[in-house]
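With one protein chain removed, the remaining protein chains of the complex are shown where they sit.
For chain A:
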Amino acid sequence: MLHIVACIKQVPDTKIIKMNPKTNTMDRASAPAILNPYDAHAVEEAVRLKKRYGGTVSVLTMGPPPAVKAIKKCIEIGADAGYMISDRAFAGADTLATSYALTKAIEKISKIKPVDLIICGKMTIDGDTGQVGPGIARRLDMPPLTSVNKVKEINVKEGYAVVHRKLEDGYEVIQSTMPCLMSVEKEINEVPYSSMSNMLKAARYQPIIWAVADLEDVDRPQLGLKGSPTIVSKVWAPTKPSGGTMLEGDAAQQSQQLLNILLEKKELFAVKGGSGVEF
């Protein structure tokens, strides 16, 4: 029986978030908190593997108390259990400190039930680094399988997994020993509309929440801001492209003006290797 742990994060919805123009930081209050979209695919893949091979799916997150909402979302998708580590000591963690804290939590989960597979989303949409997954794999001495867009086979008995890893011009087929860690691409699956029984289960669900003191063998200097060597020296929002010409006049005048521009800049529309578009 497989025990899969999916690592997830609650993030601000960066599609609608506003930047503070003075400090160049994200105004987190301006956007609702959502489950990181890549992580939804990670949980969905874990649930599908559970259906294929039997087993249980646990989700794990680190975050402030409101992040319970993200765990509930995972229960809606079909996860069986949710764990959250939440403590002021974790605050300000970069990817190194985050992977350390999550590793300590996974070690604790393993004592409840040995972990066969860890699945993460490719990256978070607020940090875009994709480093936490491989960081956990390194710390647990597991093979990190990144950019996975298909899980072809899992063989618990023989202890191996076969996956497709996305490459720029195709994919490669990798066989790895288990336990291992996968970070998955969005295209690996589609997250379906959750069933009513899962919705009710999620509405009733209360995750298990651990503070630092609940974890074992924790080297506190490796946690939070203290354990984070990353220095963000400067953040800025990309400048918006300016310019553009507004065409005025009636429809006929506007189309004439547009045609003139197109003729003037026709080399821009030339077909690669051809002689260009004939006007």
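Just a few scattered comments:
Criterion: a contact is a pair of C-beta atoms (placed from the backbone, for glycine too) under 8 Å apart; a residue touches a chain by one contact, two chains touch by 3 or more; residues count from 1.
Methods note: contacts and distances are computed from a predicted model.
Per its UniProt entry, the chain excluded from the display bears the name "FAD-dependent oxidoreductase", taken from "Proteasome subunit alpha", "SufE family protein", "FAD-dependent oxidoreductase" or "ABC transporter permease". When the missing chain is restored to the complex, the residue among A:L200, A:A237 or A:I261 that touches it is A:L200.
Interface residues of chain A facing the missing partner chain: 32, 192-197, 199-200, 203-204.
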